[in-house]
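The structure follows.
All protein chains but one are shown at their positions in the complex.
Then we have subunit A:
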């Protein structure tokens, strides 16, 4: 091997045929100052034994941009120094042996505008199988304004969704129809009608409801829209149901989306498993057809949950805001699915804020400016119930869809009663919060008071009073806020 591995080589020495260390090839530039237009990624790297962290970081930069395993003379036909990604900072992960955060800057010209597929093919492409690393995780990305502006973003956005639905000042309420699988179209629509009439704003298909032997998709759409319209007339309020158009091909998805439009649905739904390109296509379709686009993050836990390897959900959330979805499931904290409170706050901020300041304690490694891209409504779903309303509102805020599936349909007095219990609990909590009451501490009292004039809420509080899901999160921030020293 040429070079002693300590400095970047140049000229003839650099391009002599053979194998160099990545850090000698120009992929480690410790004095590099990222440009305002650079895309920056921070990876958690776990080098193999005997591989030093600087070389590992340089290798990640190389393999996710221009490098291959050996020197190629054809580099010299290009402005190769510009196109090389540059690892410029490597920090040990606090309190974790053998893991490092590697910061890598990418020139904007490495990426096709408005293409998540192209971005991800570089950033999470070959590099994730690279042998010198035991594990690799994409923790966060800084997307420059120049790049953000090439994306159309969410077709509707939080504000316009609220205007279309005529619902302000409170979280929206939803429920996923249960059982997930097996109901006929006729029976399925019954659940939708009862839940919407009882007080929910939305019902939802589950991720794996497409077109199965027990229920053809057209049948589901037709019965669901009967239910939506009937509930709308019964309450005088706009209602919706997320019709899942996920299917095997784009042609099938377009056909289903067109039918949903023809029936007057205000919202359709897709699953993350359809892929980034399909998501961007559906976002275009939704924008053209004034449709709210709900994304169920089916499949994400296969690569987001473990801290050592994969992609953090905060990065997926950023990509989805660029790609253009209006709703995304982003965790509940208190429910049955994975979600550390601080990490989840980070996801919610990515969805809803115009500007995210760096907040390591929430897992946000960079300042991120969203350049007026529409906001994504986060969805909290999975094992939540009316008795947690004060915690949910305190943790998740107002611009969120709270989805109580079992917490609506499992109510002892029926689905409509379950829906009413959730709606009354929510409105009572909003009223109290706006009056200046300390809802986190007074929450149970507020709910008990509201239940005096609402027996469905009383029953919900009694049935689910002991239900909690207290397990340790696998994905939590590595940084804790340092208390400022008293002066």
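Please note the rule applied: a contact is a pair of C-beta atoms (placed from the backbone, for glycine too) under 8 Å apart; a residue touches a chain by one contact, two chains touch by 3 or more; residues count from 1.
We adopt the following convention: contacts and distances are computed from a predicted model.
Set against the options "Ribulose bisphosphate carboxylase small subunit", "FAD-binding oxidoreductase", "Peptide/nickel transport system permease protein" or "Cytochrome P450", the UniProt name belonging to the omitted chain is "Ribulose bisphosphate carboxylase small subunit".
The residue from A:11, A:129 or A:169 that touches the chain not shown here is A:169. Of the listed positions A:361, A:427 or A:442, the one in contact with the omitted chain in the full complex is A:427. When the whole complex is considered, the residue among A:19, A:159 or A:248 that touches the unshown chain is A:159. Checked against the full complex, the one of A:118, A:187, A:208 or A:232 touching the unshown chain is A:232. Residues touching the missing chain, restricted to subunit A, are 159, 162-163, 166, 168-170, 199, 222, 225-226, 229-230, 232-238, 262-264, 354, 372, 375, 420, 423-424, 427-428, 430-431, 434-436, 450, 453 (touch as defined at the top).
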